[in-house]
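Note that this complex is displayed minus one protein chain, with the remaining chains in position.
By written order: A and B. Residues from 1 in each chain.
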Amino acid sequence: MKRFQWVVAVAAVCMLVAACGGSSSSTSSATSTSSGTSTTSANAGKVGGKVVIDNVTGATWTCGFNPFNSSVLTTGATFGLIYEPLEYVNILQSTKPPTPWLASSSQWSNGYKTLTFTIRNGVTWSDGKPFSANDVAYTFNAMKSDKTIDLNALWTADGGPLTSVAVKGTDQVVFTFSAAAQPYFYFVADLTPIIPQHIWSTLNQSKLSSYTDTTPVGTGPYVMSACSGQNVKYLRNSHYWQSAAGHPVPQIAEIDYPAFLSNTPGNLALAQGQAQWGGQYIPNIQSFYIGKDPAHRHIWFPPVGNVSLVPNLTNPLLGELPVRQALAYAINKAMVARLGESGYQQPANQTGVITPTFQSWSDSSLAQPTYDPAKAEQILNSAGFKKGSDGIYADNSGNKLSFTIKTIAGYSDWDASLQVITQELKAVGIAVTAQDENSTSYASDLQGGHFQLAYAGSGGLGPIPGPSPYYELRGALYSGSIGSYNFARYKSASTDALFNQYAAASPAQQQQIIDKIQQVMVSDIPFIPVTEGVDWFQYDTTDVGGWPTASNPYAQPAPFNSPDSAVVVTHLYPTH
Amino acid sequence: MRYLARRGGLFLVTLWAALTVNFIIPRVMPGNEAQAVLATFRGANPGALHALEIQFGVNVHQSVLASYFQYLGNCLTGQFGVTAQGVPVMTEIMSKLPWTLGLVGVTTILAFVIGTVAGVYSAWRRGGRLDAILPPTLFIVSTVPVFFVGLLLIYLFAVKLNWLPLSGNYSVGATPSFTLPFIWDVLKHAILPGLSLVIVTAGLWVYSMRNNMITTIAEDYVKTARAKGLSSRRIMYDYAARNAILPNLTGFAMQLGYVLGGAIVIEYLFSYPGLGYLFYTASTDHDLPLMQGLFLFYTLAVLICVLIADLLTAVVDPRTREA
Partner (left out) sequence: MATDAASNVAIAERPPDTEERAEPRRLVRAVLGNRKAVVGAVILLVMVFVAVFPGLIAPHDPQATVGPPNASPSSAYLLGTTQLGQDVLSQLIWSTRLTLWVTLVVSVIATFISMIIGVTAAYIGGVTDRVLTVLIDVFLIIPVLPLLILLSAYLAPGTTSLIIVLTITSWAFQARQLRSQGLSVRNRDFLVAARARGERPMYIILVEIVPTMTSLLAASFLALAVFEVGFAASLQFLGLGNASQLMWGTMLYNAQQAAALESGNAWWALAPGLAVALMGAGFALVNYAFDEIGNPALRPVRRRRRGRPST
């Protein structure tokens, strides 16, 4: 699916997210070995083979690899393959501790206000220079010179809690926060690519985000070897820090990442076996893709974030709770999931918690709206709306329940879902029309509040998911997120307070906080999650093994997931 | 000479008209689409942005006439603005041109040859079986929208038989080079799109060629040639065909517009990254500057071909050279 290109850039304004819920981030990640994650035992030692990535970006490559450039970042072409994080957090296995990566261990202290990382020894940059704690400190301090690379709004100047980053001794880096910042572990450790000081410090420090970075130097498993508008070729990093004698990592010698301008050639390349690692939405995938080689072709779509019908709460009609309740009862989410998303996405929960990924967080005692068109009309009638002669409800002043829904042009599954929703809403007397916009206009309209209803979320523009429901819900509901991901423009002091309490809370308290927020979702209906967005993932095991699967979800599997792609490629191996 | 002067004049007038159409459309169309689109053009180099504002009449505080002349001046100096990605429109067009040129150029020549030969032959053998079947069949085929022929070919040769590639201009991940395998790869990818174009455009030309031939054959000088005892083939080609083609040359050139339009849809269908595909992506992106630049380019292409056809006619047909 065409990747949305503005996701992270605007996060700089208001991403005050936090919490690594439930996981023991207060303990140091002590279970690490010095060589990090181990490769699978099959075919250990064998190096060779090639993997072709199939993710449609919709444009040809500009051959820049700056990991702070959001349009490059969302393609997965840079962070993960070339640049790496301090520690790896797997959203799909949020109860497990983070995996040490460039940092060999980490420790919270001082009531979650100080975070100390011990930096791994023996890592080199791809140009041969040694990697050290200085590079880590430099990466974070550079965000002070150029705010636009502080993509997750860490520093206080950008609204975050980070006050200082300094090297301690020879191999430690100390992060100091102004308040309890436990949720920030995710952003500091997992979502920040570490860049080489010896190269980036020579540039104009206030304009780092516009540095093209055509010959990237990173610590990662692959090195960018050739780039044209049509294709990026990566070769394995023969000095990669995870390699040990007899266990070379990574084992796949070459990765190709061709540029596809639209879904058709991208999907066809997968179907015809020209690509092995796909991140595409493919309608009718059984006959289109799997059926052509059922022994080797597989798919797995782990749910990660909601795709929702978002009302603009400043709209006088949509600001009224009965209208939103009617919308929630009128939509048959199972039907939308089946017809709009070909059954690949599950119907979502009104609580906003993604299941089964975050099953443990979900409050199953809450009564959620179900598909009940009769009840939807009853709610409208009780609230004083009258059905006009055209079959559409209107209030006493004659204002009709007739809205436009903005969506992104080219997202055929969202278009299909909206067709189903349109019919279902029409059946209860609410008229809606879907309106396609290109991604730039869509982003500015949603963030600026120029819409009535919008279809938004995972896969398009939406809050960034994290290792607990906190991240997505905060992005969507916190008043400080209005202008970035709180499209509905929801404002509630009590809900804000809940989010603020989360950072310093104990795991049990965090669960209670999330329960209360689920309550808010069900009673206030600030937006209506329709389906659970997934990471689209197709893989071909003919020549390559070691893929993440539903039974072994060691990483988010799509090629555009950063930095999870680093974990995936270090597990892949040639099967012969 | 007067003929050429007249045709050259028409060339200039049509070019001017196309430029003016480009200028008028944004001002005449309802809504403020242009304004909305240009608002998203941040960070473009100011010279290009200014040229676009003049072309589209956005944020411009001068009379329409002044804008118009400035716009014409910009066009003459090649300043067509930038696309939504900030790339100069001309650069973008030039980079995609070779692929479309190859595809459309080759198929046009092929279709011309096939259409002409088939038209001549079927007209010559009137009353024969070829004449009974071929012209109506090809005429029907020529009325079928090009994309449907493409869809059928895709279904037959790519989906069912899996003989030929379905999309793109060369295989995924291949590096362009002047090696034989790569050239064969390119050719393989061009077969289905090319075939679709040839089928439809050959159909168009067979029909008009045949009709012209029939009219020509009825002429006296052909009867005279036959009476003189010249061989059929000689009469067919040297006398009838040459004269039958003449009125058609310009007509062929003008039908090129239809062929180019068909090529747009074919490139979309096969995801063939040429100018047609560029036009399609520009339209889904609402990239107005790129769309108008492409429209101008297409019109210019047809104009040039018409001019060439006129020149050829002037060379081949002595009647046009009479003062």
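One rule holds in what follows: a residue touches a chain if its C-beta (ideal position, glycine included) is under 8 Å from a C-beta of that chain, and two chains touch if they have at least 3 such contacts.
Note that the structure is predicted; figures quoted are calculated from it, not measured.
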item	value
Listed residues B:Val120, B:Val172, B:Leu197 or B:Ile264, member touching the removed chain	B:Ile264
Touching the absent chain when the full complex is considered, from B:Phe157, B:Phe182 or B:Phe295	B:Phe295
Contact residue for the chain not shown (choose from B:Ile154, B:Val172, B:Ala202 or B:Ala241)	B:Ile154
Residue among A:Thr62, A:Gln93, A:Ser412 or A:Ser444 touching the omitted chain	A:Ser412
Missing-partner contacts on chain A, residue numbers	264, 267-268, 271, 282-284, 287-288, 335, 338-339, 342, 412, 415-416, 419-420, 422-423, 434
Touching residues (missing chain, whole complex) on chain B	10, 13-14, 17-18, 21, 25-26, 29-31, 33, 126-127, 131-132, 136, 139-140, 143-148, 151-152, 154-155, 159, 166, 211-212, 214-215, 218, 247, 250-251, 254, 256-258, 260-262, 264-265, 268, 279-280, 283-284, 286, 288, 291-292, 294-295, 298-299, 302-303, 306
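Methods note: only the chains that are shown with their structure count from here on.
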item	value
Chain B contact footprint on chain A (complex, rising order)	52, 59, 228, 230-231, 256, 258, 261-262, 264-265, 268-269, 272, 274-275, 409-410, 438, 440-441, 444
Residues on chain B engaged by chain A in the complex (per definition of touch)	36, 40, 84-85, 165-168, 171-173, 175-176, 271, 273, 277, 281, 284-286
